[in-house]
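Let's look at chain A:
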Amino acid sequence: MAEVTLDSVTKRYAEEIAVDDITLTVEDGQVLGVIGPSGCGKTTTLRTIAGFETPTDGRVLFDGEDVTDVPPENRNVGLVFQSYALFNNMTVLDNVAFGLKMQGVAKAERETRANELLELVGIEEHADKNPKQLSGGQQQRVGLARALAIEPRILLLDEPMTGLDAKLKDRLEREIGTLLEELEITALYVTHDQREAMIMCDRIAVMNDGHIEQVGSPEEIYEQPANEFVAEFVGTANVLEGTIHDGQIDLGFAQLGTDGLSVSDGDVTVVVRPEGITVGRGPIEATISDIYYAGETIQATALLPDGQELSIELDKSMGRLSENDTIELELDPTEIHVLSN
Partner candidate 1 sequence: MSGSTASADTRNPSGVVAKAQSAAFPETEADRERRRIVIMCLPYFALAAVGAFVPLAIMARMSVSTERFENAGFTMEAWRTLLTEPVYWEVAWNTLWFAVATTVFSVVIGVAISHALAKYDLPFENTLIALISFPIALPGIVVAFMIIVLFGRTGLLTNLVAFFTGQSPIDLAMAVSVFGLFLGYSFSLIPRSTMVLRGAFAEINEDAEEAARSLGASPLLTFYYVTLPQVWPGIVAALVLTFRTALAIFGTVLVLPALNVATLRISLEIQSLGFNSQIAAAIGLIYFFFILSFTFAGVKLLDNEALKI
Partner candidate 2 sequence: LGEEPDDDVQTYTVGHGEYEQEVSSADFPDELFIYAVQTGWSNWDAVMEAFEDEYGIPLHDDQRTSGEALSNIRANANNQTHSAYNGFYPVGLEAWEDGFTTDYKPAGWDQVPDEFKTDDGHVTATRQMTVAINYRRDVYEERGLDEPETWEDLKHPDIAQDMAINVPGAGAGLNAMLSINHAYGGDLDDLDPLFEYLEEIADHGAEHRRNLDRQFTAGEISTYAEFDFGGLSTKYNDDDIAEEDVGVMIPTGPDGGEGAVAAPYGYALLEGAPNPDTAKLFMDFVLSPDVQQLFFDGFVRPIRADELDAPDEFPPQEQYSAASFEIDQIELLEKQEDIVSEIIDQSPLPGVEA
């Protein structure tokens, strides 16, 4: 376990800047989720920490020690890939024992420990199989056990669930989340699924175009997004423009108090999540322009008289609503987040 620090790290390729002056600390034992659109530099950041990329500028520190120029094999960093990257020429057990073998651990001992790890991830019965014979989820567990076997100072996971079946992913998310927590391991977890990041990570860094847009706990990211990009990227957001005067936010279709918000008069951008909108009663009249039954919830789009659209969530108990039905809405002032003012 260790604390990882990126100190003004920049990685420039011939044509473009993949990582642009990132400074970031992951505390000892913390799991940091890294999310962001494709190409924003997530993988490059991880590879820099692992030692496969030499930063163009800046330093990488483990527990305050500069490791920028330490070769990957001496960093003691565990890696888990989306592609599993298992060694298909070895059994599952040998995959897990590989790191220990490299450390010179005796055969008997390393097999015992590898077996323990397979038990930990719940696939001890497949120890003697070829990785190719396992399902995706099982292979990913092997990948995890293999990375954990060396008791890494830092564990780096690059979209380990992408490509897995939705059901399996759900289960693995919980299991791996629990495991990381129990092991108190320092980890960076890259995913493009914000829900996954929220479930599994202590803190989340939202990246965009080589920069970090925001770092914070899942709640902070979801409830107090730093900017429109974060708001839109994480969850469903209604980003609304309005003006403030006389302590009132005027959104056109609704007026809200600013109690508890430190704002000044002028233009304002606010974020309202669907959960912040009460449906069924309230001062705003709207028409349903789109409605989807999604199992747990019913999601809908409400068309306001001024032509704006709001994403809302319906309660199943409200009975069957369908397109073009008229509904009444109310924005909960306490659920509103001011982006810029």
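By our rule, a contact is a pair of C-beta atoms (placed from the backbone, for glycine too) under 8 Å apart; a residue touches a chain by one contact, two chains touch by 3 or more; residues count from 1.
These made the cut because all candidates are chains of the complex that A comes from, given by their letters.
Given the structure is predicted, the values throughout are model-derived calculations rather than measurements.
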Touch assignment for chain A within the complex, options 1 or 2: 1
Residues of chain A that touch candidate 1 when the two form their complex: 47, 50-52, 71-79, 81, 83, 85-90, 98-99, 102-103, 143, 146-147, 149-150, 152
